[in-house]
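Shown here: the complex without one of its protein chains, the others still in place.
Up next, chain A:
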Amino acid sequence: MAKYLLLKHYRGAPSPVNDVPMDQWTEDEITAHVQYMNDFADRLRNTGEFVDERALAQEGTWVRYDGEGRPPVTDGPFAETKDLIAGWMIIDVDSYERAVELAGELSAAPGKDGKPIHEWLELRPFYGHAPTITE
């Protein structure tokens, strides 16, 4: 009963094992990849461990307060940013071990030649409730 974020990066994570970019896959390979991701989410819905899944566009803007009465300052798009988050999945599981197991499975999505990408995913726990009984 702990929530974890599985964070997928466009850039910034260490290189995956099967490092061929998607634009060099065959269409069938792309279809197989997308199917794997959808099946994975469906499986978690089925086990009652799914919370949320979102993908982020690559475009983005930095925004900052610029003082009373002034419009916020914007900067970007941030083409130079080294780390770019691509999307996330949130899961609700019974243990850290289960979260690692699921992240491992998600990282095995097929890429070029139908072989697992071995992509690095970032696994981050959410803060939970302060427990009532602590002493």
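Here is the rule we go by: a contact is a pair of C-beta atoms (placed from the backbone, for glycine too) under 8 Å apart; a residue touches a chain by one contact, two chains touch by 3 or more; residues count from 1.
The rule is short, and it goes like this: contacts and distances are computed from a predicted model.
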Of "Thiosulfate reductase cytochrome b subunit", "Sugar ABC transporter permease", "Oxygen tolerance" or "RNA polymerase subunit sigma-24", the UniProt protein name belonging to the chain not shown is "RNA polymerase subunit sigma-24"
Contact residue for the chain not shown (choose from A:P21, A:G48 or A:P71) = A:G48
Write the list of chain A residues that the hidden chain touches.
-> 1, 3, 45-52, 92-94, 125, 127-135
